[in-house]
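All protein chains of the complex are present and in place, except for one that has been dropped.
Take a look at chain A:
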Amino acid sequence: MTSNPLSNQPSNSKLWQPNRALSKSVETGVKTLFALFAFVSVITTIGIVLTLIFETVEFFQEVSIWRFLTDTQWTPLFTNQQFGIMVLISATLLTSVIAIAVALPLGLLAAICLSEYAPAKLRKWLKPALEVLAGVPTVVFGYFALFTVTPFLQTFIPGMQGFNALSAGLVLGVSIIPLVASLSEDALYSVPRSLREGAYALGSTKRETIISVVLPAALSGIVASFILAISRAIGETMILTIAAGQNPQLGFNPLVPIQTMTAYIVQVSKGDTPAGSLAYKTIFAVGMTLFLITLTLNIFSYWFVRRFREKYE
């Protein structure tokens, strides 16, 4: 491609002469520039990791890791400071478990419905409708949890407080149904028809085909969507800040106010905590914990998908 018979022509030729040197340098310039743009994503990751490590290390110079992991109270903003991260982790775990108990079964069933049962015309409408649900800002879900779901649940659950993990977790679950449904549906839809027909030929009913052939074939994609949903539930902030309260408390009672890791970060960010103070550093330590949890999930998902991916021609 670079060899160019035209360039040997005399310069007074009437023939059009492309400026090869210029276009070549433009090509190189563009390529380098765009490679740098792509590198911005790597810089972002480095930035996140450095930011978190830098402040976390400073935090652990003042508070021992042992105290961080074993204290049973979380009171960094009081004079009697205690730093039991388990308090925040237990709350995050509680809301995530509630959310996942809602989102995984419903999301998977919705995915099966979209991929296997819904007629093509209806599917064309259902998928965008679910995308609308996915596009609702989480602050709106928070409003919904606090002012609609909680009063509704309070009518038949006595002793339920205004801020609680249950309604926040339920609404959080609903908010991630579209994520599970959409990603799992992609995985189910890409399972080739021949596999289903093979199962029918052996005398399976539709449900048996779906459960024993289609679901296992799409397993890696489904698990990937589950893990993404779990990591979304753990990292979700606004629903939990608004509806679950700001009350750090160790335990798994879903009817009382609690405080998740993310809600704590918001609480401190909203106040006037001076940069460099211990309270300021705690949000980075909490952020680091959150980041490590989601990173672990991510790596597991990556490994799982590579290990169990089924390839069809």
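Note that in this section a contact is a pair of C-beta atoms (placed from the backbone, for glycine too) under 8 Å apart; a residue touches a chain by one contact, two chains touch by 3 or more; residues count from 1.
The definition used in the following text is that contacts and distances are computed from a predicted model.
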Which of "Phosphate transport system permease protein PstA", "Peptide ABC transporter", "Pyruvate dehydrogenase E1 component alpha subunit" or "Hydrogenase 2 large subunit" matches, in UniProt, the chain that is not displayed: "Phosphate transport system permease protein PstA"
Residue, one of A:L114, A:A168, A:A199 or A:I258, that touches the chain absent here: A:L114
Of A:L77, A:V97 or A:L133, the one touching the omitted chain in the full complex: A:L133
Residue among A:G84, A:G142 or A:G221 that touches the chain left out of view: A:G142
Where the missing chain touches chain A, by residue: 1, 18, 23-24, 26-27, 30-31, 33-35, 37-42, 44-45, 47-48, 51-52, 54-55, 105-107, 109-110, 112-114, 116-118, 126, 128-130, 132-133, 135-144, 146-148, 174, 177-178, 181, 205-208, 210, 228, 231-232, 234-238, 241-242, 262, 265-266, 269-270, 275, 283-284, 287, 290-291, 294-295, 297-298, 302
